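Left out: one protein chain. Kept in place: all the others.
As written, the chain order gives the labels A, B and C, with residue 1 at the start of each chain.
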Amino acid sequence: MSIATGIIGASGFAGGELARLLAGHPEFSLCYASVPGHSPDLVGKPLAAVHPHLRAGRAVEALPSKNGGSAGSLELVRTKTSEAARRCEVVFLATPPLVSAALGPALLAAGVEVVVDLSPAFRLRDPALHSKWYPAVSRPPERTAVYGLPELNRALLPGADLIAAPGCLATAAILALMPLSGLDGVRLSSITIDGKAGSTGSGHRLRSSGLHPVRSGVVAPYAPAGHRHVAEIQEALLGKGLATVGGGLRLGMSVFGVDLVRGVSVAAHVIVDPDSRLPSEGELASLYRDAYRDAAFVRVIHWREEAVPLPDPKTLTGSNYCDIAVFQDADCGRLVIVAALDNLMKGAAGQAIQACNIRYGLPETLGIDAFAVYPG
Amino acid sequence: MSIATGIIGASGFAGGELARLLAGHPEFSLCYASVPGHSPDLVGKPLAAVHPHLRAGRAVEALPSKNGGSAGSLELVRTKTSEAARRCEVVFLATPPLVSAALGPALLAAGVEVVVDLSPAFRLRDPALHSKWYPAVSRPPERTAVYGLPELNRALLPGADLIAAPGCLATAAILALMPLSGLDGVRLSSITIDGKAGSTGSGHRLRSSGLHPVRSGVVAPYAPAGHRHVAEIQEALLGKGLATVGGGLRLGMSVFGVDLVRGVSVAAHVIVDPDSRLPSEGELASLYRDAYRDAAFVRVIHWREEAVPLPDPKTLTGSNYCDIAVFQDADCGRLVIVAALDNLMKGAAGQAIQACNIRYGLPETLGIDAFAVYPG
Amino acid sequence: MSIATGIIGASGFAGGELARLLAGHPEFSLCYASVPGHSPDLVGKPLAAVHPHLRAGRAVEALPSKNGGSAGSLELVRTKTSEAARRCEVVFLATPPLVSAALGPALLAAGVEVVVDLSPAFRLRDPALHSKWYPAVSRPPERTAVYGLPELNRALLPGADLIAAPGCLATAAILALMPLSGLDGVRLSSITIDGKAGSTGSGHRLRSSGLHPVRSGVVAPYAPAGHRHVAEIQEALLGKGLATVGGGLRLGMSVFGVDLVRGVSVAAHVIVDPDSRLPSEGELASLYRDAYRDAAFVRVIHWREEAVPLPDPKTLTGSNYCDIAVFQDADCGRLVIVAALDNLMKGAAGQAIQACNIRYGLPETLGIDAFAVYPG
Partner (left out) sequence: MSIATGIIGASGFAGGELARLLAGHPEFSLCYASVPGHSPDLVGKPLAAVHPHLRAGRAVEALPSKNGGSAGSLELVRTKTSEAARRCEVVFLATPPLVSAALGPALLAAGVEVVVDLSPAFRLRDPALHSKWYPAVSRPPERTAVYGLPELNRALLPGADLIAAPGCLATAAILALMPLSGLDGVRLSSITIDGKAGSTGSGHRLRSSGLHPVRSGVVAPYAPAGHRHVAEIQEALLGKGLATVGGGLRLGMSVFGVDLVRGVSVAAHVIVDPDSRLPSEGELASLYRDAYRDAAFVRVIHWREEAVPLPDPKTLTGSNYCDIAVFQDADCGRLVIVAALDNLMKGAAGQAIQACNIRYGLPETLGIDAFAVYPG
């Protein structure tokens, strides 16, 4: 099998990571990479001109994929739906939500078999919720997508034509919280997610606050309240039956930029109702280990046995794992779930390929099973 | 006036920062700097041998203090109580809590007028609380200290002989939360502090996890629950009348190491009882501005008007300010208070000198009024 | 005395550093800060809106300068020559060379007493050399400036009306090499400068290569050959009589960007003619200590006696020192001179104020005598 595959929006960070992974993937064959019309200076250049790590060299020519060695020399073209559809069975969209909302349905209509969208355009199932959080992103009401978190929606992926890859913070938060729905006789009072994120999450957009002198060394409250990923976290968790007192989900998130290029860490501070019992750390750990027993890419960490404090995105660079650890703080009736991942891997490109592997009945870990490069 | 001043524990990070500040202070004259007996290789060396930024040079000889230019050439001696007492009116202890617990009372008994201890040995007033959190640190029961947070205990400082300088995370957390006691008709349900801290907070101790390859680029859950600073935060806030439902203070803290050398940022996630009213962001901002109207070193930030997201320790390097911003998250009934500071300044040496300035009736800002060096 | 002072180009990194220093300067009173016409969004905003560390706060109101506390609230205006001339005796230009070439003479013609230009517009004395390296920057041929390196041109500064502040790499390189002209009976064969520079040296300009994800963690050969600072280094050194075999100066420079925000380090690799004698490290050290005996801001380091390898810009953040160490490599007949400085201080704003202090007969170190903030 060799599945012709394309990347639209190939010049950004997620696009580059998709290209890196697809270049070494044994089944998906990267044969199309495009950039938007307003980047005419890139059209005609090889992929490696924007992603220097993908430059050709004799070593990479030995890669398993037919296209391995030549991935870096694939020529960037201007995005055209018809051409993409003619050349690709699968298209990954690493584009802004407005672009994805239009391109996704158009590509499917033009004959592409599977579209995996990395933007938030199709993540929220509820149209009202979508309109509230993404008022500018109108999308065809009849077009729905599978929210592509394999640990949540594995069964829905095989038949999917449109897959919405989750956000990086949302992936970490949902994986951190999902198992709590299995707690017996524990009433949760509120959940606060404190997220720390690296700079690739903000993309390639040119703005003063993203310059190295300004962005390095920060602990910057980018989104102290009202981060958009809260919506998809809520939708996912309510679907799993997780609730706090009152029946809904009292959940908020604050996100800080820290001095990382790659990486996301979330701490979910879960307040337990004072009149309810507080589960022990051991009970929590068992619950999580059971929940993720069959998960290829989730590891539950025994914090007290590690030489360095984990989970830590530093130990996950280039890997598709999400590491999770659970803690109990008896003094204040709190559970703390910490989850970390590489935002370009399990938080974007790696997860998109994981979902697509499942979609095609391939081994889930194909092409994304590398150990992290550490320390780095 | 010229007050003879000493530093015990001068070779660590806090000791170096005290030396830097005292070298330029117009009233405190640095005349004694000592290291523990188990650092014999340092005895006899000049201060600048361990703190290279304090090396002599013609420029610093022009500093206001009589000792300014020669601070770096002050010879490190082995700590001896009698010698310190003979040479100093004021002694700053930048020593581990076990050492401080013994030295503080001994120095006072030997005639030192004021001891400012930067360790946690004397921070907790309640002996039971102290024994619970610092079981190994026995201290004379009759010896009490003033908790040296000027914004909390200004009135107690002028008469003090023993001042316990607060911890860096505790300073940020208390300043972030203290004004909430002024909220009218709002019942708080729980408070979770998510702290992010740089590497100087962990001191000079040699251990594998502190090496550059291991420590750089981390978002590491050093203390996911049960951080010792929680005790002093609780004692300070309960003293101010702050409480959550039930009357006590349901307060927890999780601390993450991030890739900073200097700097601390805390986010206090304050959950408001769902049956209570939720104050608006404007109300909160007014409350905080009123609370800190006369505070020399606390600035309340208008987050939405700033070019970069603040508060951020990056903008506070070398400054004694604590910056604070307040947010409301209506969706989940949460207030978020973010506070940032330089852990060696307002979190340690700067604050110790601020307290000592007040102790001696000097202008509070003397010698610690520099702008931050930014960007750096 | 209180000298009315202005900054044109106040929104950049050098502009911000000038503002920070002037706000605390006892004699220069910052009363004017302007931005170019194409930054209309900044006009009318306070300085602190772009330089968050300069925000008002009660502490800074106690600063020595009349304007200290209110520096951050100084309103940014659109640059107008006439207004600047009406309000200022001294103007610092932190503008691109094209702008400076026009503004400098215009401001002097309009009555400003002293203009200190931080751009390269007036650095090169030789018009032919200027045309070669800065072909786009035409300047009035009759207008000459004093090259404002006090260690080189101290005697020329008191009468100057136009002072050209040297480049950061040039400052380090000239200070590193100048004393070599005092070597007796040693024929130098060639000099290669290998420079390492932080990101503030590249300014605020928005471009993809300056974004945090791309710029952090690099060792990037920005200018492997042909850096423009070579011209001013050559002009300064030839003026001091330094030459290599043949009589001219066989001198090249390669510059690498490294993961620093502030800081410059240069290594001058000086090849000695194999038929000439090779001076010892001791001889070199004596030569340098003699050369800088009276220099307020140059320190000659005894490398072998330091606890950490110096010179290092890390130990100079916020300080106006240039640290220098000398080495001999007998195996290959090489001298190595390493010099480090803070590019925004001794490499830009600090040095500009140092030169201006001398111009006005003030103590050279006034307002720029702070110790470095370290570690940070």
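Just so we're on the same page, contacts are C-beta pairs under 8 Å (C-beta built on N, C-alpha and C of every residue); 3 or more make two chains touch, one makes a residue touch a chain.
The shown structure was predicted, so the numbers you read here are calculated from the model rather than taken from an experiment.
Contact with the undisplayed chain is limited, among C:S265, C:S319 or C:Q354, to C:S265. For the chain missing from the display, the contacting residue among A:R20, A:R215 or A:R359 is A:R20, taking the whole complex into account. The residue from C:K314, C:K346 or C:R359 that touches the chain not shown here is C:K314.
Screening C:P26, C:G203 or C:G217 for touch with the missing chain picks out C:G217. Residues 189-192, 194, 196, 208-209, 213-214, 217-222, 224-226, 230, 245-246, 250-252, 254, 256-260, 263, 265, 267, 269, 271, 274, 303, 307-314, 325, 327-329, 331-334, 336, 338, 340, 375-376 of subunit C touch the missing chain (whole complex, contact as defined above). Although one chain is not displayed, its contacts with subunit A can still be listed: residues 13, 16, 20, 23-24, 49-60, 62-63, 200, 261-262, 294-299, 305-308, 310, 312, 315-321, 363, 365, 368-376. Listed by residue number, the positions of subunit B touching the unshown chain are 13, 198-200, 204, 206-208, 210-213, 215-217, 259, 261.
What we mean here is this: only the chains that are shown with their structure count from here on.
For the touching copies subunit B and subunit C, the fraction of interface residue numbers used by both exceeds half; the interface is of the same-residue type. Put simply, the C-alpha centre of subunit A and that of subunit C have 45 angstrom between them.
If you average the Cα atoms of subunit A and of subunit B, the two centres end up 39 Å apart. Multi-chain contact residues, meaning those touching two or more other chains, occur in subunit A at positions 208, 213, 217, 259.
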